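Missing here: one protein chain of the complex. Every other protein chain is in place.
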Amino acid sequence: MIELEMQKVSLGYNHHPILRDMNLKVSPGELVGLIGPNGCGKSTLIKAFSHIINPMSGRILVDGRVISVIPRRELARLVGVVPQIPLLPSTFSAFEIVLMGRNPHLGLFQSEGPRDWNLALQAMQKTATQSLADRRVNELSGGEIQCLLIARALVQETKAILLDEPTANLDIGRQVEILDLMKDLCRTQNLTVLAALHDLNLAAQYCDRLVLIHDGRIHAEGKPSEVITNKNIKQVYGAENCVYTHPVNGLPIVLVGAARK
Amino acid sequence: MSIKQLEEASVELPKGILRQRWYVYAIIVVLVLLVLVLATSIGSVSVPFSTTFSILADKLPFVDITPTWSVNIETIIFDIRLPRVLMAGLVGAALAIAGATYQGLFRNPLADPYLIGVAQGASLGAVIGFLLPVSWNLAGFGLIPLLAFVGALLATTTVYLLARVGKALPVTTLILAGVALSALLSSIVSYLVISSGESMKAIIFWLMGSFALSDWSEVGIVLPYVAAGVVVITLFGRMLNVMQLDEEQAQQLGVNVERLKIILLAAATLITAASVAFVGTIGFVGIIIPHAVRLVWGSDHRSLLPLSVLIGAIFMILTDLIARTILSPTEIPIGVITAICGAPFFLYLLRRRKKAIF
Partner (left out) sequence: MKTIGAIILLTTMILSLLTSCTTPSETTTPVETTTPAETTTPTTTPSTTPPATTTPATTTPATTIPTTIEITDQADREVTLEGIPETIISLSPSNTEILFALGLGDKVVGVTQYCNYPEEALDKTKIGGFSPTDIDVSIEQLVAMDPDLILATETHMTEVVPKLEQFMPETAIIVILTSTESFDVVYEAIELLGEATDTGERAAQIVSDMRDRITAITNITNTLTEAEKPEVFYIVWHEPIFAIGGGTLGNTLIAAAGGINVFQDTDGAPMTDLETIIDRNPDVILASLGVGTGADLSYQFVLTDERLNGVNARINNQVYPVNTDLYGRPGPRLVEALEELATLLHPELFP
């Protein structure tokens, strides 16, 4: 069980800050959703938590330790990432790509063994991709690739998972599957999950907490019903009168096209 | 669960698990030895195959054969041909694995061992060595190989310094800097060659690459470099696989990308420099052999790297054999042969197997 935390962090590229004064905590067993308009910095935040970029100021802590002192291999055993638009070479099969998730657990001389193969197969079963095992990546659809990447993150056996728009290319059936899976992992294995989502409805339905980012800062944070409000949506997205209440579970839903008087 | 258990559970085993069986390597190693003996038996002076075999066998420990051959023939076989063939094998192996490493690091199918300036740096060093009015021998390490080696290392260091951004070594910048420096050095070399006067023939011959003067002392110097480099590089086979994803993903999967780049670049450059310093720049091998290996055996670096070593050695030994026997005793520069032999063969392989190799 590990905690991800940002203390007064500002992030940017080339001395140009995109996010300022980020104070954020993700606890074990929590599924936290990052929402906000395009380009608001969700991917940047995820990169920061996986130590791809360094913060311009402030501290980022993983499991209570400053991220910059954690050796890369150890960090990869703590935090797994499902990236948004990855480069995947077509010289490896889908199975081999998933198997690469075992890298942080293997020593220099080691190669994957039966346990690793088993884990990979199981992960692919959980993400309904086991039939794709021998296919080359360039033959697969965007959705299939996304599921593969989730399988890879699972195989990595980390304590925290960061997802960057994991449901963007998936059909509704898969979207539900994947998010159910993530929720389940949080409950049963106390995983710490942070997901950048563009679909506000999915975010509201699945996330324990939401963080709404706007103008380089955290605009709102809290339970879905506290964050997804007409006021917030108007301020951040500019869309008016879209928030309704789900008839069954009372969580907010966002509908477009109906004007409310 | 082992493979057997998985199979019994009739889980369909993906092909990724099946890397090269050990017997593939064994067969190819035997092939290397055969080619080695073959090449040692053939030369401008004709020596019966049985004699060659006996001479070589006699040198093995615990084997003693009464000589039926003259001392001079033994000198020809053991002191002239064998070290030359061994050098060809070493250099072929070195260039092939260096090429595979560069292609893996840069994720670029056109990368070859000379990408970041080794060839031109070595050429410049060698040409300067030819033109200096000194002749030198430092423990068997002549002036020209020494300057070539130093030139190669200086060139790559310069490229590295030029391309570095903070602590990172962006791949595109590295390629650009390498190409730019190579172009510059190449023009200097051309100028020096034109104004070299009587040395021109000798210089051009050196630049085109040749194993003609390889002897045991040179083999002794090159071998440790190549062996060390090959060992280091093959250790990182699995990491190179992961590197084929973009650098971001590789980092997220626990690979210290910058450190890996430096280690592998240094190793590959060192073995290339050591090779080039003694035999000149032999083109083509570094690009083609890794690709040919990929076409037949796939892109998993854990097999690609060792197989490149073996196939590279075989290829170079054979092309050197051709280079020195077709117009015997005149020698065709080996770079010509590698190109002539290599290109059509590769095109043929490409046509036969159309699966993606990159």
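Each chain carries a letter (A and B) given by its place in the written order, and its residues are counted from 1.
The rule is short, and it goes like this: a residue touches a chain if its C-beta (ideal position, glycine included) is under 8 Å from a C-beta of that chain, and two chains touch if they have at least 3 such contacts.
The model shown is predicted, which means the values in this text are computed figures rather than measured ones.
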**OP:** Counting contacts across the entire complex, name the shown chains the missing chain touches.
**Re:** B
**OP:** Sort through B:T51, B:N108 or B:T158 and give me the one touching the missing partner chain.
**Re:** B:T158
Original post:
Where the complex has a chain not shown, which of B:I28, B:A212, B:I262 or B:L295 is the residue touching it?
Top reply: B:A212
Subject >> Residue of B:I55, B:L192 or B:I337 in touch with the missing chain, whole complex considered >> reply: B:L192
Subject >> Touching residues (missing chain, whole complex) on subunit B >> reply: 43-45, 71-72, 75-76, 79-81, 124, 127-128, 130-135, 154, 157-162, 164, 181, 184-185, 188, 191-192, 195-202, 205-206, 210, 212-213, 215, 324, 329-331
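In this section, only the chains that are shown with their structure count from here on.
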**OP:** Calculate how many whole Å lie between the centre of subunit A and the centre of subunit B, each centre taken as the average of the chain's C-alpha atoms.
**Re:** 44
Original post:
Residues of subunit A touching subunit B in their complex?
Top reply: 47, 50-52, 71-77, 79-81, 83, 86-97, 99-101, 103-104, 106, 108-111, 114-115, 117-118, 121, 133-134, 136, 138, 156
Subject >> Parts of subunit B lying in touch with subunit A, wherever the complex brings them together >> reply: 1-3, 5-6, 11-17, 107, 235-236, 238-239, 241-242, 244-246, 248-249, 251-256, 294, 298-300, 302, 356-358
